[in-house]
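With one protein chain removed, the remaining protein chains of the complex are shown where they sit.
After this line comes subunit A, so read on.
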Amino acid sequence: MSSDERTGLYVESTIIMTTVRLVAPFVLTFALFVMFHGANSPGGGFQGGVIAGSVVMMLAFAYGIDAAREWLDVRVVAALASGGVLTFAAIGLGTIVLGGNFLEYHLYEQFISHVVAYAIELVELAIGGIVASVAIGLFFLLAAGFGHAVDSPEGES
């Protein structure tokens, strides 16, 4: 993709931008809805995370991929993924520290009441963050093309 004549020539479409601006908050709300309902209905962290990641893809389609990449720093995406892993691991390993099995939520009951529900939702949120950020990262990597180095996505042209 080096010095392709199509790079930088992207012109925003008013129709797509308006629709995305209108729909994006609802999609993000729906993503959280799916994540929080994973415990007792179809859905969960994986599906909700993919929906949340699709919001960023939608913004990239409307405003241009380079603009989306500048808006969403890659460190934010990486922090979301690693923060999700750390949250999941902390909740899971904390029960082992308390003398139980991995993710044996009710051992936290001595500190907080109804902790099983909260812990399940927190784990779903963590999984959702991981899935969303990995989907966003894969999308940005694919959109960058195969022509240049992965470690400098803004380095071309």
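Observations on the model:
Methods note: a contact is a pair of C-beta atoms (placed from the backbone, for glycine too) under 8 Å apart; a residue touches a chain by one contact, two chains touch by 3 or more; residues count from 1.
Following the convention adopted for this analysis, contacts and distances are computed from a predicted model.
Per its UniProt record, the hidden chain corresponds to "Monovalent cation/H+ antiporter subunit G" from the list "Monovalent cation/H+ antiporter subunit G", "Archease", "ABC transporter permease subunit" or "tRNA-splicing ligase RtcB".
The chain not displayed touches subunit A at residues 6, 13, 15-16, 19, 22-23, 26, 61.
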